[in-house]
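Complex shown without one protein chain; remaining protein chains in place.
Letters A, B and C mark the chains as written, and numbering starts fresh at 1 in each.
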Amino acid sequence: MTQSREISLSVPVLARVEGEGALDLEVHGGHIETLRLRIFEPPRLFEKFLEGREYQEVPDMVARICGICPVAYQMSAVQAIEGIFGLAPDPWVRAMRRVFYCGEWIQSHSLHIHLLAAPDFLGYGSVAEMARAHPDTVRRGLALQALGNEIIRLFGGRSVHPVGARVGGFHRAPSRAEVAALQEQVGAALPGAEALVAWTASLNLPNDAQDFVSVALRHPDEYPMNEGRIVSSGGLDIPISDYEAHFVEHQEPHSTALYASLEGRPYLVGPLARLNLNLDRLHTPVREALGRTGIAFPSRNMFHSIVARAAEIHHALLEVTRLLEDYSAPEAPFAPATPRSGTGHGCTEAPRGLLWHRYDLDAAGQVRHARIVPPTSQNQARIEADLRRSLETLGLERDDEALRQQAEMVIRNYDPCISCATHFLTVRVGRR
Amino acid sequence: MAEPGFLPRPRFRHLLAALTAAGYRCLGPKVRDGAIVYEELDSADDLPRGVHDHQQPGAYRLQRDDSPRCFAWANGPQALKPLLFAPREILWTSAAGSDGAIAFHPQMPEALPTAVIGVRACDLAALRLQDQHFLEGPFPDPHYGVRRGNLFLVAVHCTHPAATCFCASTGDGPRAESGFDLALAELDEGFIVTAGSPKGEVLFGQLLLEALDPAQQATADGEIAAAAQAQQRTLPSRNLRDSLFANLHHPRWDDVAQRCLSCANCSSVCPTCFCHAEMEEPALDGSHSAHYRQWDSCFTEGHSYIHGIVIRADTRLRYRQWLTHKLGSWHDQYGRSGCVGCGRCIAWCPVGIDITEEAAAVCGGDHA
Amino acid sequence: MAAAKARLAVHKFSSCDGCQLAFLNLGEDLLRLAELVEIVHFAEAGPVDPEAPVDIAFVEGSISTPEDEERIRQIRKNSRWLITIGACATAGGLQALRNLADGPGWIAEIYAQPGYIHSLATSTPIAAHVPVDLELWGCPVNGRQVLGAVRALLFGVVPALEQDKVCLECKRHQAVCVLVAKGLPCMGPVTLAGCGALCPRFGRDCYACYGPAENPNAAALGRRLEGLGLVPEAVARRFLFINNGAPDFAEAGRHWQEQAHDPEP
Partner (left out) sequence: MLDPYLPDEVEVLERIQESPTIFTLRLAFTDPEIQARYRFQPGQFNMVYLYGVGEVPISIVSDPEDEHLIDHTIRAVGRVTQGLALLGKGARLGLRGPYGRGWPLQLAEGRDIVLLTGGLGCAPVVSVIHYILRRRERFGRLTILQGVKHTDDLIWRAQYEAWSRLPDVQVGLAADVGGPGWFGQVGPVTVLFDRVHIDPGALMMMCGPEPMMRAAVQELRRRGVAEEDLWLSMERSMHCAIGHCGHCQMGGNFVCRNGPVFPYPEIQALLGERGF
């Protein structure tokens, strides 16, 4: 009588996700009664720490929200602050910020694909196990991750909490020789990145079409990253300053993350959402590589996120190559800033999706208020909705282990970054 | 040695060309990150033409004007030291065999013939001291030795001392008297070139120099003499050894310890300081290991650490070690003071502690 | 007789995950490490067994909930070597700023229903709760130091720690001093080396993310920063940043905050 078995499953620590979270599942009479993605990253209260700090300190502080995507936090913050100061980054700064950001996408996506997600689809517990059977694939992944880190280091000295970014530009411009050396590495990595697209598509990905709203930035001529308007698959198209009029954050008792919703409904941000909304902005070789996978994008299969990540790695490498062509270091790597008071918005595409900031500064450039909406809290409601569906489809009669595996795989596929959520996750299933 | 000759300014590039043809990579002064540093020169255009420095305790700033001169500045943050005594280098590596046997492999630096243009008298004096330390004892240092053997030195007599300079007081400048291969005196219209070694003589011969007008020599001599005159700082004496050791409990040591950050900037920029630490960096899998050395300083805790005891735990003892060694026990070790009057430790001390002032305060009236 | 592999765990508390990345960014060395030791718990990398006894436990993050306090005590019991990695675990992290302010009040301002949030008013370092065998500073720690510690322990010796100040490291890299040449309020003279003097090499002032060095003269540096034109509040902020919970910095920060409110005549 499995149908009427009462289930109470708890996965106390989710493996291979960034930060720590838990999942509670209560099944009663064959129906999910409760499903909670519990994020128990203790609140770190960054928005409050920022108050009273000087604008120059902001990039170094917000980087500390997330060790995996510090560049994204820095880029959203400087955009908002420069907006207040009426400082438009010059073409060199703008281009190099994109290169810097590409480094983070490459690093973060490779890490997720190889260290976190792929072991799921191949049936290993960790990358170390996977490496024994697939040494070349793992090596290729680690090399891409390393290259991403290298790009960040070129502009920031280190890949976690890089020190190079500042309001107005960068503290230091890399030399031509350093850039040439990097270009060589990027060129050498391109074939591997292209092959990675095909490889992710060849994985035994669950076939799981579902209905969801994608939200991402959109830029007139570029694949979105460090600027654009916010658009959705439902026809939304707003400037970033209007975000708060359409997106609402609310609190749930079980989580320290705030849940965001668009017009009252869950939505998706991140690589698949970006790709679905910006296919026409991809570099041609990436579009072709995607075409060869036989997968039709825009895709409604959430598990195609991993393919989207691979495509974005490929795209980012081509973008770096393009941006660093004919590189020369400028006179000064930054424009000086003159503080003034005002409210500014910053919104960029972190590896995990839309990262929205708002700052109110006083005349001396000190922060009066800050608001930060990270991608993971935007995806949280969507993850729970997906989980509910996905576990029901799998069959709630399955044993706890199978449910846990399925749940983890679903969650992991979103690449939630629980530190980002400024909060976290464990699975707990209760069957009654 | 040949009589000095004259190299008109436009022909300065011939000097670079001759050095390059002789197989040297040419290092010279360049502006980088707001300071004059020795780096590889691609052409004479890299030189800091019209650049002047302002140095004060704890402060260094550059300024440009339209002077044609390229050497119208006093020394920058580093002398020749890093070129010879590398800030960090692997001395040897070892590898473990599967049977536990250890194989040792020496690691010699690449022998790169290097010419340095713009070397100052104080730096030559410091080099002489470092040569004594690293090469003239019972165990010559081959790492230093390889680099030293490949060095070609083009000195420039100093005409623009900084407010922090006191080489006249230590007797080490501003004129470069010896220890160079070639020496230059810069005038607006060009350079007076003197050879100082057989190597220098050969190069001198290739420069197609013009005859020197005695008036030019007089101008140059006058500028150098004025440079000595212009110096504001002095040490109380060239030998403060006894005076310092007689004052080991002077209250001034406590006073300076309140101000000193114990940050080791002074000893790092000092062209004679030689202290270094040896460290080990094994590979993660333990298959091999690198034994390297890096600059250390009497201002660090590690400098005086012996199994559980730090001989100089506080700043008072560390600053006292620095001063008593530099101006005192150096006499026992190398027959002279370890200070060549370059003033770097004054300018590059973040809090502007002035060695001449501290020495005067500690030694009070009781020096010769 | 093959000796059993050493068992290793990586635990996380309140943090940004950046220090764990010191492992995940190791590349091939990560695979090598997995061969050398048995990684029994490292949730982000896969293995989950938080209660297993281990030889080496790396701990990231600060303690900020009652559950954290209990968990770290358990980890201590299960671990031979407990090594903190990073500013959060070693000094409470940037989030220790709440210790200086009104933690619960802040929670109320951010969360509509603060009652849902179970959190201590403070963010404290691991050593405030259990004995720690080795502290690796840095925000983030660098992989070289973490691996160096593992390697030393595998050799059966105590890991060597970096002790110099950022200034010395800066000079070894031949960076031009940004305090002297640009008048920037650099924290290098009181900060522990280990980052490779990144900030000055990038032309900017060190912000002390590696925490206080041995024998730091925070008072003298504070006076110098004031001399460079910083108002007392700004001097205080230099100390009360990434490692605001480190006693030497906390004290200097408090001093300058007092100066700001009650300047001496």
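Please note the rule applied: a residue touches a chain if its C-beta (ideal position, glycine included) is under 8 Å from a C-beta of that chain, and two chains touch if they have at least 3 such contacts.
Just so we're clear, the structure is a prediction, and the values are computed from it rather than from any experiment.
Shown chains touched by the hidden one, complex as a whole: B, C. In the complete complex, the hidden chain is touched by one of B:A59, B:V193 or B:C298, namely B:C298. Across C:P131, C:G156 or C:G229, the residue that sits in touch with the chain not pictured is C:G156. Here the missing chain is touched by one residue of B:P8, B:G286 or B:G364, and it is B:G286. On the side of chain C, the interface with the absent chain consists of residues 151-152, 155-158, 160, using the contact rule stated above.
Along chain B, the points of touch with the absent chain fall at residues 91-92, 94, 96, 100-104, 106, 108, 133-134, 137-142, 145-146, 245, 248, 274-280, 282, 286, 289, 291, 293, 296, 298, 303-308, 311-312, 316-317, 320-321, 324-325, 328-333.
Assume only the chains that are shown with their structure count from here on.
Arrangement of the chains shown, judged by which pairs touch: a linear chain-to-chain path with two open ends. Nearest to the global CA centroid, when each chain is reduced to the mean of its CA atoms, is chain C. The distance from the centre of chain B to the centre of chain C, with each centre set as the mean of the Cα atoms, comes to 37 Å. Computed from the mean C-alpha positions, the centre of chain A lies at a distance of 50 Å from the centre of chain B.
Counting partner chains per residue, chain A shows two or more touched chains at no residue at all.
Within chain C, the positions touching two or more other chains are listed as 35, 203.
Within the complex formed with chain C, the residues of chain A that make contact are 13-20, 40-49, 53-54, 57, 60-61, 64-68, 70, 107, 111, 115-116, 119, 125-129, 131, 138-139, 142-143, 145-146, 149, 156-161, 163-164, 166, 171-172, 250-254, 256, 258, 417, 419.
Listing the residues of chain C that touch chain A in their complex gives 12-22, 24-25, 27-28, 30-31, 34-35, 39, 43-48, 50, 64-65, 67-68, 93-95, 97-98, 101, 103, 106-107, 109-113, 116-117, 119, 123, 139-140, 142, 195-196, 198-199, 201-204, 207, 209, 234, 237, 241-242. The residues of chain B lying in touch with chain C in their complex are 32-35, 37, 58-61, 77-78, 82, 87-88, 258-265, 268-269, 279-286, 294-297, 299-302, 313-315, 347-351.
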